[in-house]
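Below: one structure, written as structure tokens.
Excluded from the complex is one protein chain; the other protein chains are retained at their positions.
All chains are identified by letter, namely A and B, in their written order; residue positions are counted from 1 within each chain.
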Amino acid sequence: MAEGKPRMIFLGPQHPGAPGNVAFKVWLKGEKVVKAELVPGFLHRGFEKMMENRWWEVDVVLSPRYCVEDPDNFELAYVLAVEDLFGVEAPEKARIVRTIVAEMSRIQSHLFWLMHMGGATGARYIPAWAMAAREEILRWYDYVTGHRIYHHYMTPGGIRWNVPKDFKEVTLKTLNRVMPMVKDIEDAFVNNRILRARTEGIGVIKGYVAVQLNATGPTLRAAGIKYDVRKVDPYEAYGDVDFEIPTGTEGDAHDRIVVRIREIYQSKHIIEQLVERVKPDDLNYRVKMPLLPPPTLPWPAVARHGEGMSRVEAARGEAMVHVVGIKDRKPYRVKLITPSMPLLTTVMDYIIEHEDVTIADLPIIVMSLDPCPPDIDR
Amino acid sequence: MALKALLLGMKYLFKRPYTMLVPEKEPPMTTEKTRGRHLLDMSKCVGCRMCQMVCPADAIKMYKVEGDFKQNPKKIFPGIDFNRCTFCALCVEVCPTGALSMTDITGWYMTTTDTRTNLRSPYDLAAELAKNEKPDFRVTITKQTFLYQTKKRG
Partner (left out) sequence: MSTVEGHAEGKDEILELIRRSLPPGKFKEVVPTRWPRRYIVFIDAWAIRPVMEALKAAGFDRFVAIEAIDWYNIEPVFELLYYVESVKLGGPLVIVRTKIPRNNPEIDTIRDIYPLAHWQEIENYEFFGIRFRGHPDLRLWILEDNWEGPPPLRKDFDTVKYVLETYYGGKKWERPVKRREPPPPRGEE
């Protein structure tokens, strides 16, 4: 088998090493991977078209649904874009609460991913703690927003409901229960010798080449590039909080694990700063939105009217939303720019080209990039 | 290193599991804010179809109900298909009369055939709400609270 034609097999979409609803066509020579091609589309639902058929504020319900793992950052991106188009600015309280909710979403997304990573490396029970920690956050979400997975808590113009009276205590309590578990995972899993042997030196993207491959998010930062939209283009309350951008040095799979764990600590740091500033009694958390967007000038006098844009750092990298509104109750066009596509196409191709990837390493590499395949399909 | 992992593992071995025995032992987990099954106050609903228009999942159909409803001349009321509903509460928010509200009944409680816990019709729910100080369920959000909040803000 080692000689001769490469043999093509399917990996996914129901393989435990595949990151969800996505498949790969993998060409194998012996056990060496020669080429891997992404087969997306298992979860294509046509969000951009669906959003064109619904009202502005109703689209909030659709906006997080293309990424289960990290819903709030995408919801925030859509909400910010619509606010930008309508020229509405949310009250300060809403901005702070939305930042906290988005950071919690980042923590739970990274925890969920830790479980996946454990699945790919064969460590089964330690990452189950990550799921337990995530469960705490989901309960916090249920308490604050009313739902566990998709929250629909934000709306253009603010947040939909006031925070509960004991918001600060509950949030800090949740963090105090999550963080020891993260610490345990770090001790038992991340610094584990077996895991290090399994992940170090695998899937290396180091330095500027990550930018050239158009990678984003923790993959870019693990390559040693200090780039985070929260810093370079601050939105919401990120401008006035203090946090660091963790970066890696080697750019291998293990570095990406470490960077994400450190990001969890940074998120906790951000939440702890912001939660002090939330006043539950303050009822100024939602401003009324006009029904119609401001008038549009006909093309080509675009870009100054009738368009809104936002740029956020989701858990997987940079996400953008661009909305175009003619004077209508519905958007004319919503473009959702999501972070996962480069991770599974250009970055994967590069790794397979430059390394001896075996079929056993492939799930680890794919998982360490942490793609969220539904956001490729949308 | 391996020993440390083992010790940590022992620590978790004796913790209470996070999994819940739904439906045998425990009810679905809810909090005060959980958005669950809807409750329609038929003496308030005017049949304006606002809730149907706003619903992103197209879950609401209007049904004709015979009876003495003075405020609702067309006698149409929203019926919600819970298989489609996303529980986004937009219909509750948009309802101009406050006829729709939400309870915290979710998950298995909504679909069970067990008559002890099975949700009665909205009539029964409303009746229970009217006569009981402490009903089995919590009403989580209503238009009134929302209106109240808006009014307070001015």
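Here is the rule we go by: a contact is a pair of C-beta atoms (placed from the backbone, for glycine too) under 8 Å apart; a residue touches a chain by one contact, two chains touch by 3 or more.
Small disclaimer: the values here were computed from a predicted structure and weren't measured.
Student: List the shown chains that the missing chain touches in the full complex.
Tutor: The omitted chain makes contact with A across the full complex.
Student: For the full complex, which residue in A:49, A:165, A:329 or A:354 touches the chain that was left out?
Tutor: The missing chain is touched by A:49.
Student: Can you list where subunit A touches the absent chain?
Tutor: That gives, for subunit A, the contact residues 5, 7-8, 27, 39-41, 44, 46, 48-49, 53, 84, 89, 211-214, 216, 220, 225, 227, 229, 232-233, 298-300, 302-304, 309, 311, 318, 320, 322, 324, 326, 332-333, 335, 337, 341-342, 345-346, 349, 376-377.
Keep in mind that, in the parts below, only the chains that are shown with their structure count from here on.
Student: Where the centres are mean C-alpha positions, what is the separation of subunit A from subunit B, in Å?
Tutor: For subunit A versus subunit B, the centre distance works out to 29 Å.
Student: Write out the stretch or stretches of subunit A touching subunit B in their complex.
Tutor: Touching subunit B: residues 54-55, 57-59, 61-62, 125-126, 129, 131-132, 135, 139, 142-147, 150, 152, 160-162, 164, 184, 187-189, 191-194, 283-284, 286, 288 of subunit A.
Student: Which part of subunit B faces subunit A closely enough to touch in the complex?
Tutor: Touch list, subunit B to subunit A: 1-2, 4-5, 8-9, 11-12, 18, 29-35, 54, 56-57, 86-90, 93, 140-141, 146, 149-150, 152-153.
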